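Structure, as structure tokens:
Every protein chain of the complex appears in place save one, which is left out.
Moving on, here comes chain A:
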């Protein structure tokens, strides 16, 4: 049909682009069941890669690192985002300035320059230890102690709370003021107004931010790579899952194993997204 033709023409670049997405998508599923080192043809080995993953202590460590990072930093940064958004919402002077200051770090957080900076801010002679020193706290070797290295990256993640904050701020502005007025007239406390008006009406946006942050956080790479020079050290304490995937695929050329890892992470992400979606009906309020 003639009408169809115009539409397809406009979508032509996108159609070609989809080939670059769909073909690799299934190709990596196939490779996950093979032994492949780029030089020889892939050899079908069934579920062996997946079985190996369960026996690979480094992989389990990288999964643990990624989980700890995600489940600590996502809730903390969303809480910070919501808290600061609420402080900013109630008709404050200088809002554009505050918003700029809080938002800017979220644009810089993924850059190599800032991760490098973080190494030295948390260095043994860095400003964090100097600050702690004022309170008589002994210097900590943040970046070289396996107990603390991941903490510095969690703090870096929280530092970038600005982008969910901007979304919360836009959402808060759409809650009609009359709800708060009515509640205030009825004598509802601040906490009660937050619990019964702000949270329910904001829940679709909390839900959106939660899904976005979870998906992004599971795929963290640059922070771990730059922080400890590509190694994920000390003692693999910053070896993010995707960093280990990169090492397996592109340092050791275990392309089959790396593909199996990629699909496993995809399933993990899908499961957590699905859990969030299914529980949504209990806590997300889409106005009925």
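FYI, a contact is a pair of C-beta atoms (placed from the backbone, for glycine too) under 8 Å apart; a residue touches a chain by one contact, two chains touch by 3 or more; residues count from 1.
In the analysis below, contacts and distances are computed from a predicted model.
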Identity of the absent chain, which is to be given by its UniProt protein name, from "Nitrate/nitrite transport system ATP-binding protein", "Cytochrome c oxidase subunit 1", "Glycerol acyltransferase" or "Carbohydrate ABC transporter permease": "Carbohydrate ABC transporter permease"
Residue among A:24, A:75 or A:146 that touches the chain left out of view: A:24
Among A:43, A:58 or A:127, the residue in touch with the chain that has been omitted: A:127
Contact residue for the chain not shown (choose from A:62, A:77 or A:209): A:209
Residue touching the undisplayed chain, where the options are A:51, A:79 or A:104: A:104
Residue of A:82, A:226 or A:284 in touch with the missing chain, whole complex considered: A:226
Interface with the unshown chain - residue positions in chain A: 1, 3-8, 10-14, 16-18, 20-21, 23-25, 27-28, 31, 38, 84, 87-94, 96, 98-105, 107-108, 110-114, 116-118, 120-121, 123, 125-127, 130, 159, 163, 166-167, 169-171, 173-177, 179-181, 184, 201, 204-205, 208-209, 215, 218-219, 221-222, 225-226, 229, 242, 245-246, 249-250, 255, 258-259, 262-263, 265-266, 269, 273, 287-288
